[in-house]
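Following: one structure in structure tokens, then a few remarks.
Incomplete set of chains, arranged as in the complex.
Chain IDs A and B follow the sequence of writing; residue 1 opens each chain.
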Amino acid sequence: MKSLTRHLTFTLSERMAFENIPPTVADLVRESGIQEGLCLVNAMHITASVFINDDEPGLHRDYKKWLEELAPFDPSPERYHHNRTGEDNADAHHKRQIMGREVVVAITEGKLDFGPWEQIFYGEFDGRRPKRVMVKIIGE
Amino acid sequence: MKSLTRHLTFTLSERMAFENIPPTVADLVRESGIQEGLCLVNAMHITASVFINDDEPGLHRDYKKWLEELAPFDPSPERYHHNRTGEDNADAHHKRQIMGREVVVAITEGKLDFGPWEQIFYGEFDGRRPKRVMVKIIGE
């Protein structure tokens, strides 16, 4: 069994933003030399997500609006108990649960085995600082 | 390490519907000959889900109502920016985030290692056309 491990760092300039990461992941799959296996990509921070969806700016705008409705940003200690600890990012912990922590992608014949529109995104809900994403590839 | 890769095709006649897929997955685990390993099952389309829950029609009806409340179907360009691109399925991209893209199931002693009521479902949110699900099994 072969494996490859890599930590990627993202520093997004907005509080909430999505960044396309598949080109990097595809490069790592090639670098691993693995033909058949699994590729795990996960956020290493609990106010961020890794998810697979469409690379379409209108949809990303829709997601941000929807997540803001489901779990509004509110740094005050009234709405969220978490923000009584001195934090202001309780909303980000909620948004991350909707969008997920991780994806697992099949590797077939040396490539990410994707459907026609699948793209891997880093989802940031409490940005403006460096945060890490893990890529772990195992197989043969 | 052994592996087995299979793409299943689903063409559901309704826009939103759930279809039980574990018999097929269990057959593929047998076919793989893998005794200990992991089985990834994922939607290859970004308006569909693979999830594990109960095979109970009342619950599925509840899920559909709930998803419709959380992200209503609305083909107009007013509610969703995504639908200004000529698409009408922005709601389906939202519903899929709630129900998830994929499941990873343990294989133990040659079988899917399931709890008493676990069943794998294909969740369709923009149906009436052929869409694919990936099954990837790795192990020994």
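Things worth noting here:
One rule holds in what follows: contacts are C-beta pairs under 8 Å (C-beta built on N, C-alpha and C of every residue); 3 or more make two chains touch, one makes a residue touch a chain.
Note that the coordinates shown come from a computational prediction; the quantities given were computed from them, not determined experimentally.
The total count of identical chains across the complete complex in this file is 3, with 2 shown in place.
Convention: only the chains that are shown with their structure count from here on.
With each centre defined as the average position of its C-alpha atoms, the distance from chain A to chain B rounds to 20 Å.
Looking at the complex, you find that chain A touches chain B at residues 1, 36-38, 51-54, 56-59, 61-63, 66, 70, 98-100, 103-106, 108, 113-118, 138-140. Listing the residues of chain B that touch chain A in their complex gives 1, 3, 5, 38, 40, 42-46, 70-71, 80-85, 90, 93-94, 96-98, 100-102, 104, 132, 134, 136, 138.
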